[in-house]
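With one protein chain held back, the other chains of the complex are shown just where they sit.
Lettered A, B and C in written order, each chain numbered from 1.
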Amino acid sequence: MRAAVVTFPGSNCDRDLAVAMEAVFGRPVLRVWHADSELPPVDVVGIPGGFSYGDYLRPGAIAARSPILRAVIRAAERGVAVLGICNGFQILTEAGLLPGALIRNVGLAFVCREVELEVATTASPFTCAYPARARIRLPVAHHDGNYVADVETLDRLEAEDRIAFRYLDNPNGSARGIAGVLNARRNVLGMMPHPERACDPKLGGTDGIPLFRSLLSALVA
Amino acid sequence: MNGEVRITPELVAEHGLTAEEYARILEILGREPNLVELGIFAVMWSEHCSYKSSKTHLAKFPTTAPWVICGPGENAGVVDIGDGLAAVFKMESHNHPSFIEPYQGAATGVGGILRDVFTMGARPVALLDALRFGDPAHPRTRWLVSGVVAGIGGYGNCVGVPTVGGETTFHRAYDGNILVNVMCVGIAPADRVFYARAAGVGNPVVYVGAKTGRDGIHGATMASAEFDERSEEKRPTVQVGDPFTEKLLIEACLELMASDCVVAIQDMGAAGLTSSSCEMAARGGTGIELDLDAVPLREEGMTAYEIMLSESQERMLLVLREGREDQARRIFAKWDLDFAVIGKVTGSGRLVARHGGRTVVDVPVAAVSGASPVYDRPFELPAPAAPYDPDERVDRIAADEALLRLLGSPDLASRRWIYEQYDYMVMADTVQRPGGDAAVVRIHGSNRGLALTTDCTPRYCAADPRTGGCQAVAESYRNLTAVGARPLAITNCLNFGNPERPAIMGQLVAAIEGMSEACRALDYPVVSGNVSLYNETMGRAILPTPQVGGLGLVEDLDRMVGIAWSEEGLRLLLVGDTVGWLGCSLFLRELFGLEAGAPPPVDLAAERRHADFVRGCIAAGLVRACHDLSDGGLAVAVAEMCLASGGGARIHLPPRVGLRNAWLFGEDQARYLLAVAPHTVGELARRAAAAGVPMVEIGDTGGDALILGDARPISLAVLRRAHEAWFPRYMEG
Amino acid sequence: MIAQVRIRYRPGVLDPEARAIARALASLGYRDVRSVARAKIIELELATSDRAEAERQVREMCDRLLANPVIETYEVSLGD
Partner (left out) sequence: MIAQVRIRYRPGVLDPEARAIARALASLGYRDVRSVARAKIIELELATSDRAEAERQVREMCDRLLANPVIETYEVSLGD
């Protein structure tokens, strides 16, 4: 399983994501710099959380126009798995790889807490190792996690089974409780909660591990 | 231009310098200073930079121990934490700026303390914030709380350093002067700690980070001047922070420090370029020559005065090894940060700056930085408060009602509203989250951890600053012990009123003595700190607040404990003596409106004995959960443990308890509450007896209610509502 | 030449900040405020003095970066 994690100026969960991936995948994760215009050959690319470019203009907006993102888009078109977490999710929507957008939380404040989620589909390389309709706990930590999209898009996401995770207790006002969405081809996932922070019992939970296990079983077939 | 301004007595006074201080400047220079030089002396001799009122007393702090690598005097303190690593930590105040502009004031406070830590080569791994606000009913309080918390989160979250703990209390004495004290902890290789000593004549002096603007000019003198109605006019001195640039600066500096390019490095904090260059040269016994035309500027037409005194954020000053400029420049270019060679190290012992072809500064650094005035200000030690003698009236309120009211009071209500705005998990090493005693962050890649806490009980310090100072140290020691950590050292921030008043000076002196005594008795030295004086508004001072930040080491995270238990049927053991001390207690204040009596005495020998006992039991795996007893006493501690555990408990009152509420809510020191498995009670009792530690079994865990003796059971749901409701409801307005 | 871009949320996107401002104004006693909306202005100083070219360029910047078409609309106006 070959994996890479991209670092943008202002990324701050890049190490956390690489550590979690390395623990589950059992081999080193490549680190890629935002100014690179090529990705190494990999099976999965992680776009980590943080505040790329300070979240200025709109969260993820500037990172979405960086050289590496063009390479990520090409990789996604080739079928490489792309996982965007938190700021990574914002970047993927800004880049047009995923529908919708993430705006300021309804409560206006940053929110850092553990939330309960439902795994809304197991039909994806990111969620296949979870039991169907599993209820899991993952941390969220964001200021702009309020998922918005127009009604047709939301209906289409539901009809096509592209909602990966839903909040059971919506912390940010997201439309229809959406915490994570898939692209049509199902090889790109964006999610606000942090599975990489829930891969170690010492950190308070392990519900993130099946996400990385899913990738391992789906991609190393 | 600058040279032509006439230095009048008014101008000298406006710079906060006394006539005697000015005479001293004339003597040092052998001539009149120009305006730039006057500004330099003013900031360097301000209370904030020179510690002129506190220096002689700060010398009483014990600052050494075998594990101390670097004590006070550098940007931060450094202690050995084993495995070739060092912890670097410090606390700093940003009180005045936060009162004027709470968001930016608090945010730039976080930025400043982060720089103090990574400037020593340490990667910051945790932040804590100790906050004191005015009366919740004061019209400004809500706005201040909301701005300060958002500002701390806004900065810390963005740079990606977890904010893992802190303190928040309210008292009307802070109505006009809130306190925002932020502590930062970093980890560095023990043999690669960087110091701010400019060495090597001819080595280049390099400016990196953000550009210089007209931010906060005279911020340092503002931080030392008492507030008055005119402080509104001082508004433009507020700086705006850019955490994104800070994040880049952390990465770039740490990358550079991993090479061997750096001779010395210092952040530009209060008094910016002036203090960083003077202090680096003074510490190194060298001089520095600066070319102000080379300083990256954000605005046009900035004068030498403005460039030297700007407090623009996110800037650092470096001395590089000669010839390494290009290697360093490439690293900063990669991180998109300004990089400019702006001068060189000289052997002259002078700070010389040129601007527009003219010499605009030429002052001896030792005199500016080292020989600042020192005041042995007159002080009056406060008369000790008479002890409060409770009578049966304190028992007229039912224990369950008293507990619910206390838990829902501003000082004890859950701080969830605050800490959920902080990313306390980023870096994926937070193994004890906010809400318990000490926070614990894992030392990355190991099974060891750093335990961190901030403590001070200002109401004790107001009644008796000596005992209060002692108690603040002891409480931090207990909080570290309660998770199983070995306390190593403290940082501190001494927040007081106007030291020119003997009564205030007396508080400062007594608090320092109390802290020193505790540090000495507990082998728990002071390695860094900060002093914030003149916290007064129109003659009304804050409560004396000697804030302590403690750091301890957890050797084996598998043996760490928290305040939550996970089983029913555990036994609750109370460690320490309970006489039922109600003087200065929250119980008296919240339920009887009384701020009366003397604070609970601190027996340092008992603190040490009890802590060693508790730590030993935790290390032996005998303890399932542990909480130290502080505000609100036993009843509040057990309630907090129930809430964290999601389970109930029953407390049995001892047979001849005297005043029930004194026993339940008294704030006697050196106490812990342990939850242990029933079959280990005998072993624990043997250990306690052998160590001479008083310990009694007072209850057990189970059910879904908390039962205090024969009081009505309080269901967990009711308890939780009481604890969680106040903060969000208050903030909603 | 100065170009001004005015960016606002599309109708249908609920703006939590505008709502919070409305609520705060109401709680301060301003009963007269019927609704609140927000927009942001990005002002660009351009080297060119060719208005048509400036407008074309600025629109392109909006499409490529300054506005997110999923949630925002923009207007460009040129000063002098």
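Simple rule for what comes next: a contact is a pair of C-beta atoms (placed from the backbone, for glycine too) under 8 Å apart; a residue touches a chain by one contact, two chains touch by 3 or more.
These figures come from a predicted structure and were not determined experimentally.
For a quick check of understanding: of B:Thr245, B:Gln421 or B:Gln669, which residue touches the chain that isn't displayed?
Residue touching the absent chain, from the options given: B:Thr245.
Considering the whole complex, not just the chains shown, which residues of chain C touch the missing one?
6, 18, 21, 24-25, 28, 30-48, 57, 61, 64-66
May I ask you to list the residues on chain A that touch the chain which is not drawn?
The missing chain touches chain A at positions 53-54, 56-57, 61-62, 65-66.
Which chain B residues touch the hidden chain?
Chain B touches the chain not shown through residues 100-101, 104, 210, 213-215, 235-236, 238-240, 242, 244-245, 298-299, 312-313, 336.
The definition used in the following text is that only the chains that are shown with their structure count from here on.
How many angstrom between the C-alpha centroids of chain C and chain B?
Each chain's C-alpha centroid was found; their separation is 42 Å.
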